[in-house]
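Just below is one structure, and these are the notes that go with it.
Every protein chain but one is kept in place in this view of the complex.
Note that the chains take the letters A, B and C in the order they are written out, and that residue 1 is the start of every chain.
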Amino acid sequence: MFFDRTSSIVVIALFACAVAGYFIPDWIMNQLMFGFARALAVLGLLVLWRTGLISFGHAFYFGLGAYTVALLDINLGVSDVFLRLVGAVLVSGVIGWIVGFVLRNYRDIFFAMLSLALSMVLYGIIVKTEALGSTDGFSISAPTFFGFAPDGKYPLFVFICVVCAICAVAVQMYLNSTLGWMTTAIRDNEVRVEYLGLSVANAVHVKYVLSAVLAGAAGCLMAMALGQVDPDSMVNWTASGELVFITILSGPGSVIAPFIGSVVFELLRTYAFEWAPHAWQLIVGGTLLTIILFLPGGVWSVIEKVVGKKS
Amino acid sequence: MTDSSPILKVEGLEKTFGAVVAASNINIDVQPGEIIGIIGANGAGKTTFVNMVTGYLTPSAGSIQFEGREMIGLPPRKVTQAGISRSFQVSQVFSTMTVEENILTALAIASNTGLGALRQMMRPELVSKCNDVLERYQIAQHRDHTAGTLSQGVRKLLDIAMAVISKPRILLLDEPTSGISVEEKFDLMDIVMTPLREDNVTVLFIEHDMEIVERYVSRVIAFYQGEIICDESPTEALADPKVQEYVIGTSHPHAKKGA
Amino acid sequence: METFITNLLNGLQYSSYLVIVSVGLTIIFGVMKILNVAHGSFYAWGAYTSAFFIGKFSDMGWPDAFGFVIIFASAIAVGLVLGFIIERGLLRFMYGRDEVVIILATFGLFLVLEDVILLVFGVDPYFAYQPMAYLESVEVGGITRDVYGLSLILVSTLVAAGCWYGLNRTKWGNILKAVIFDREMSVSMGINVPMVYTVTFIGGTALGALGGAYIAPTVSVAPGLGGEVIVLSFAVVVIGGMGSIPGALIGSILIGLLRAISVHEFPQIELFVIFAVMAVVLVFRPEGLFAPAKVRKI
Partner (left out) sequence: MLTKKLIRGVGLAAVSAIAISGGAAQAQDATKQDTIKIAVAAFLSGGAAGPFGVPGRNGAELVIDAINAGKLPAPYAAKGFGGATAEGIFFDESGGATKQVAEYRNLVQKRGVNVVIGYVGSGNCIALSPVADELKTLTIFSTCGTPRIFEESPRSYVFRSMSHATADNIAAAHYVADKFPNLKGYTGINQNYSWGQDSWRDFDLTLQTRNSSAKASEKLQFPKIFAGQYGTEISALSLDKSELVHSSFWGGDLEAFVIQGGARGLFKKKTAVLTVGGAASYRLGKRMPDNIILGDRGPYGILVRDRKTALNTWFINAFKDRYGTYPSGPAYHYAQSILATKVAYDKAAASAGMAPTQEQVVAALKGATFESFSTTVDMALGNGHQAITEAAYGITRYNNEAGEPALTDVKFFPAKCVMPPDGVTSVDWIKGGMKGATCS
């Protein structure tokens, strides 16, 4: 079946989270909300990583999604979650599609660097343009659902869970499809794929647009969850680095991994910030190094091991 | 020679890298069903020729017509889709995948176009086709081995098996027996050539071993310094003094046996 | 005319600072294939070390001119200590891993080093104005300029010339070039590649630190110093061609002048213009303006 075990786990787990969200304290719900929102961008990076591509500028799309929400809100007063999401997805998707024509021919470090350059161009524009909020960014009005303006964040949390479940299942289906399978094949041997008669460039392009859309959606959800956008934490290269970091932390093993990895990251940062306000970067950076050195499969590989051992 | 129109017509083909001439004035007509051996010392331009025909390199001048259609400027995948396939001197397999997955990947690409690419990868009909291929190339016992760990011979077979899956009308094999022990060479060539002959596929293969050349081909083309110095039947070619001097005299030592 | 001279000097001055930092980055990349994000931290460490000791020695009554000795000594010290520890203690376990994974590892290192600076030097900014005060100012093109800033141009010229000489006229340079050209071949030629890596990394680190140490007297040396530098020097190195020393030179000059002109004429586009150039170069000449020679493997 196309809708496989992983997909059912994702749906069940996110449904459980959505229900649990009603009972848990607000701060945990917030952490989960931020984690899940960011996880979508990480899911996009995972799709790229399966082909061996790592983007050091994915905050470009994350920021595009977030700023689309902000500009829709400020200029047109759009507060509906669905319209915002559609807007963010369209903007990041179309721009990703255009940029993809260039980037699909790039690999390795060149891919990483060109992505970085593009994201820094956007950063440079936002930071120097007063109409885009400069360094301050914008606050965003509370989201509404078909005209309803509910109190509290719980409805948004449920919405995020639903969007995440849909995206994760869609990505899982994509990875199980012929085109998705080619992800691994391209990473392994591009020449062979090309000589078997498949356009590597097209396959990479599809992948790139998919990851752009996911990052755009992530930016949109994050902007609404926080009620704020700003260039330094959403578009700057450090934001891109953070996304790649979470990807490594999660591991490429499964579409579930980004969700776990993102929440772990969110908790790691929160507690590091609380316990060692002067050394939280040290803790985060140290974790990254440890994972690269000793745990190349990320958090997911640990989970696989633990679950596997029981059987 | 038959009178039917050539399946592949190469005219005035030329390739230069800066000041280095890798191929010049290459003219070949290939008739359907022919099996041609390409010989020549290292650096004589054999692989450059194959690379040009399969779209990996763009020639500096000349034309390559396949079934009457110009091929120059087409990327490799278009050439493959048109009906020309190839294997590689250094086997190009998916070295992190199992043998079965390698074949499945090739089958999936060959069977999917456009939106079909969104269909599920692991479909029953692909798996059964895969079994046929594994049987035909006698690599079924390696089904679950990772391709990167295979012996040279099995890897060659896998490489060629994948190249044939797209049902090419011309197949170019780049040194199919290189790095393989003398005993295994003939077995490998038998496994490879039998189905190709059955399907009447035109084959061009680069080879250093003159025994192999003698046994399998109907025609020999010899390269020297980027040019064709000989294009004749195997017996005539191997007796040609130019071939004797520039090809066999410089080739692998054991190849002399064939002379 | 005044504007022209001012733009030229400002541009060159800014370029000089970029040259010193990016030459270090590009050498490390050329030899070791590591695009080192932590290079920004080396810059910051250089700045902190020199500012700290310039202040200390000044308090002890040493003359202001002694600051110059401290600047170079700090750069070398940071290179030897940090460079050695990081290369031997961390990076050597990474060789052979994916280039992009190594970038990430250096990103982790960057985060760690940023906070170690805080733990070692505290949050208070340092001022090390003494060397700048010592050189005083001079009138050029109608405006007053600090001689110290101009001396930066001299230092960077020396650094660039030294690197060129070292690479092209010494035995070490030949070894380095062999490793850059083809690592496997140089191993078979009997070159001690691990040794070359360690020395290269120490040298590159020292250059990064020198950039920081020399800038320190003109800025308030405060946490977060390294973050900006790193993307700028990435831009330089990418524009010039990763691993190419002349490339780093041209890239720095290009960016320095562009920035100076945009600050004067169109302050709005200052930040954007640098990365736009980087993107354009990557699109049309991905290997950079001065791509180093590469072995073709078919």
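As a convention for this text, a residue touches a chain if its C-beta (ideal position, glycine included) is under 8 Å from a C-beta of that chain, and two chains touch if they have at least 3 such contacts.
Fair warning: this is a prediction, and the values are worked out from it, not measured in the lab.
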Problem - Which displayed chains the hidden chain touches across the whole complex - result: A, C
Problem - Touching the absent chain when the full complex is considered, from C:146, C:182 or C:287 - result: C:146
Fill in the blank from the handout: Among the options C:174, C:192 or C:220, the absent chain makes contact with C:220
Practice task
Spell out, residue by residue, where the missing chain touches chain C.
Solution key: 2-3, 6, 9-10, 13-14, 17, 118, 123-125, 127, 129, 132-133, 137, 142-146, 148-149, 215, 218-220, 222-225, 228, 259-260, 263-265, 267-268, 270-271
Fill in the blank from the handout: Residue positions on chain A contacting the omitted chain are 5, 8-9, 12-13, 16-17, 20, 23-28, 30, 34, 127-128, 130, 134-137, 139, 141-142, 226-230, 232-234, 270, 273-274, 277-278, 303, 306-308, 310-311
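Assume only the chains that are shown with their structure count from here on.
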Exercise for the section: Between the chains shown, work out who touches whom and classify the graph as line, ring, star, complete or other. Expected result: line
Handout entry: Chain nearest the overall Cα centroid
Key = A
Handout entry: Cα-centroid distance, chain B relative to chain C, in whole angstrom
Key = 50
Handout entry: Centroid distance [mean C-alpha coordinates] between chain B and chain A, Å
Key = 44
Completion exercise
In the complex, the residues of chain B that touch chain A are 54, 75-77, 80-81, 85-86, 88, 92-97, 105-106, 108-110, 112, 116-122, 162-163, 165-166
Handout entry: In the complex, chain A residues that touch chain B
Key = 2, 174, 176-182, 184-185, 188-189, 191-200
Completion exercise
Within the complex, chain C is touched by chain A residues 52, 54, 56, 102, 106, 108-110, 112-114, 116-118, 120-121, 123-125, 127-129, 237-238, 241, 244-245, 248, 278-282, 284-289, 292-293
